[in-house]
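The complex appears here minus one protein chain, its other protein chains still in place.
Chain IDs A, B and C follow the sequence of writing; residue 1 opens each chain.
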Amino acid sequence: MGKFRFNYRSELLNRYVDVSVVYPTDGYRLPPSDRPVNRTHNGPAASDAFEWRPGMRFQTVYLIHGGGDDDTLPFRYTNVERYAEENRVMLVAPDIANSFGLDTSYGKRYSTYITQELPVLIRSLFPSSPAREDNFLVGYAMGGNAVLGNALLHPENYAVCVDLSGGIGWTPRTEMLKQEIDSDHFQHFPVFVNSFGPSSELEGSDHDLAAVIRRGQAAGVEFPKLYMVCGSREFIRERVEGDVKALRELGVEVEYELAEGYDHNFDMWDVYLRKTLSEYLPLKREIL
Amino acid sequence: MGKFRFNYRSELLNRYVDVSVVYPTDGYRLPPSDRPVNRTHNGPAASDAFEWRPGMRFQTVYLIHGGGDDDTLPFRYTNVERYAEENRVMLVAPDIANSFGLDTSYGKRYSTYITQELPVLIRSLFPSSPAREDNFLVGYAMGGNAVLGNALLHPENYAVCVDLSGGIGWTPRTEMLKQEIDSDHFQHFPVFVNSFGPSSELEGSDHDLAAVIRRGQAAGVEFPKLYMVCGSREFIRERVEGDVKALRELGVEVEYELAEGYDHNFDMWDVYLRKTLSEYLPLKREIL
Amino acid sequence: MGKFRFNYRSELLNRYVDVSVVYPTDGYRLPPSDRPVNRTHNGPAASDAFEWRPGMRFQTVYLIHGGGDDDTLPFRYTNVERYAEENRVMLVAPDIANSFGLDTSYGKRYSTYITQELPVLIRSLFPSSPAREDNFLVGYAMGGNAVLGNALLHPENYAVCVDLSGGIGWTPRTEMLKQEIDSDHFQHFPVFVNSFGPSSELEGSDHDLAAVIRRGQAAGVEFPKLYMVCGSREFIRERVEGDVKALRELGVEVEYELAEGYDHNFDMWDVYLRKTLSEYLPLKREIL
Partner (left out) sequence: MGKFRFNYRSELLNRYVDVSVVYPTDGYRLPPSDRPVNRTHNGPAASDAFEWRPGMRFQTVYLIHGGGDDDTLPFRYTNVERYAEENRVMLVAPDIANSFGLDTSYGKRYSTYITQELPVLIRSLFPSSPAREDNFLVGYAMGGNAVLGNALLHPENYAVCVDLSGGIGWTPRTEMLKQEIDSDHFQHFPVFVNSFGPSSELEGSDHDLAAVIRRGQAAGVEFPKLYMVCGSREFIRERVEGDVKALRELGVEVEYELAEGYDHNFDMWDVYLRKTLSEYLPLKREIL
């Protein structure tokens, strides 16, 4: 693969930020040229390879890390870079800094960053296809809720959304979230409370997923195809399955998979990121 | 600026390599959009800014480091990233691993890598303009000779070449280089001798710059505009000025500047990389 | 120099963070050994060089970036890495994420991170001298106020503090800061207001520098030697000079330098970071 960590000053976040990116470059070769090129001894056969050419574009997965992690962790603790190579897809992993993927109440606007600034930037500076059918949103743990909320809030951006083990943050159960915000447990977790803001202001806001869904339905939008996965041993299983049920009751289709025997850790996410790329997402695995 | 270090498996070098890249992104803003975007409080005024858009392209300087350095050094020991921002140009710095920019005799082919693989890759994966008038080759110290030789060997690629303080490697003086290869001094510097190969095989090869120039002239090619600079205190001044004289005798036009008071170090290259971007190169400083 | 960006999970910030570090390694050589070592042709003479040895320690400068920047910017937009080499000092640059160096009111505790976690970590994992006389705190722009406040809050940590162009954040003028918090200007800059918290809770808190100073004086602490610098053309000059005056009225000694002709930008900070390392700080420039 090709890999890099892009560092630039974000307009919306008003500071320099990091974005980890990988390209599926291993199968590419130089085009034949007039000047003879002594190719290396063990590259792929010409017939199996793509050729570099200006204007080429990749399908793109936006990959959102879990709580406490940053953009580098998915690549260090899973083999997702290899799985992207196997499926010829580009990965874009921003850093969301324990924000739950929200436009936080204390002023850092990660939702707008992920869904508006980042796609414009990525399509302008890197070879990412802009078509909705080529763009996907995938997250694990805290990043699972972040992708669930942002996919429903900006359904026009993404063909498919995959929420792996998302058990903290955005939920379609508004009353439960209000209770969480006011609970003793979360009052000792100030970045949670200060990201969502006061429970009294939740209803109808973009942090209230039930309201977001109803607004989308009223406007006739097509939501991205939605996958949710939880390990059978995860401590958040009840929360995830309650969210699946609530989404369905709200009329949102969800493919739910219980990952038998798995717990809330990177052994699970390594296996399910591979499955996400090889099975859940409708990847083309060819040059665009 | 936007900055990253791209790591990928090079086809020609047959291994993973690093390329440092910077984009002039500070003056860019998101385009206006339907969904209102609460812009940050202190971005540039809309009238002063460019907008991100798919298909945008930058003029591109390929920047070659000195002996003992790698692709990261120009950015650490000079402020060239800031100067690139001031001049709205993209920089691409490969790692040439003490190879003198040659297709070395021991089998690592850095000349072909720099002049054939890298431009195809950069234009395919990043927003770099492919037009000759938008592409430039700049190097310091060992990288100065590397750009001199590669610009003359592949004149179709580059509009301008700037050689700062290049005092080791490619030279238009064939006999002198043969003596260098066979000298006691360089016999204790095996990567030099093993990069050029035996002096007996020099004449007429791509390592023989006089031969390269005559072949180009015979074929009627237009060489890139060539700048050479040397500090008045540099220990290699005689070598550089001898090369300038020899190039002119061979009919190659060179703009030569003596940098009064400067020595062979990064204080000089910081100042002259700024001058290269702000004065020597015909940069457009606008969106392409 | 040796350089790296350390990424680890901070206990206090509860997430993975980046810290940029440079070592002054260019003058070091391997020790002589039994097995003959064919040294490279152009290293420093043995008499000029230090030798690597387990247990060696560097003096250490904690370097805090400005608003909108991160830990990588000082190294990209100034040549401070070279100046550290010239002065044989290690640099440690954390990322403070537009926090003003505060234990923010929304729950991210950058002051405690910088002054308590980071020194313990750096001295445990890297060769940094723990002695107060070997530790320094330096910042520019927003980082200038961050170092001013943290040096007065944790005077036992640092021998000297240098505040370059600090015009936003911690100030000894409590009433002025309360007015800033409540002003129209900053009400449109939510991360400022939400970092300091309500003006009504400022007095006597760790965000109230006058109170911090009085507490320190009452406890008989010795404050670090304090330098403040401002460019004559900086838009924040009045703010800086007012802070200098207020500090002196509170009985805190400050060396103040007006940088004639300089503005609030990296041309100034490049020059004054060099001066900081070569003149302001009492660096030993020898092996510890």
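The rule we apply is simple: contacts are C-beta pairs under 8 Å (C-beta built on N, C-alpha and C of every residue); 3 or more make two chains touch, one makes a residue touch a chain.
A quick note: this is a predicted structure, and the numbers were derived from the prediction, not measured.
Partners of the chain left out, restricted to shown chains and counted across the full complex, are A, B, C. Contact with the chain not shown here comes from a single listed residue; of C:Ile96, C:Leu121, C:Val160 or C:Leu277, that residue is C:Leu121. The chain omitted from view is touched by exactly one of B:Ala49, B:Ala97 or B:Val271, namely B:Ala97. Mapped onto chain A, the footprint of the missing chain covers residues 1, 3, 41, 72, 75-79, 81-82, 188-189, 266, 270. With the whole complex as reference, residues 1-9, 11-12, 14, 21, 23, 25-26, 28-31, 33, 35, 37-43, 52-56, 109, 112, 116-117, 120-121, 123-127, 130 of chain C touch the missing chain.
Think of the hidden chain as still there; on chain B it touches residues 7, 9, 14-18, 67-70, 72-73, 97-98, 104, 106-108, 189-191, 193-194.
We adopt the following convention: only the chains that are shown with their structure count from here on.
Once the centre of each chain is set as its mean CA position, chain A and chain B turn out to be 38 Å apart.
Shown for chain C are the residues in touch with two or more other chains, namely 72, 189.
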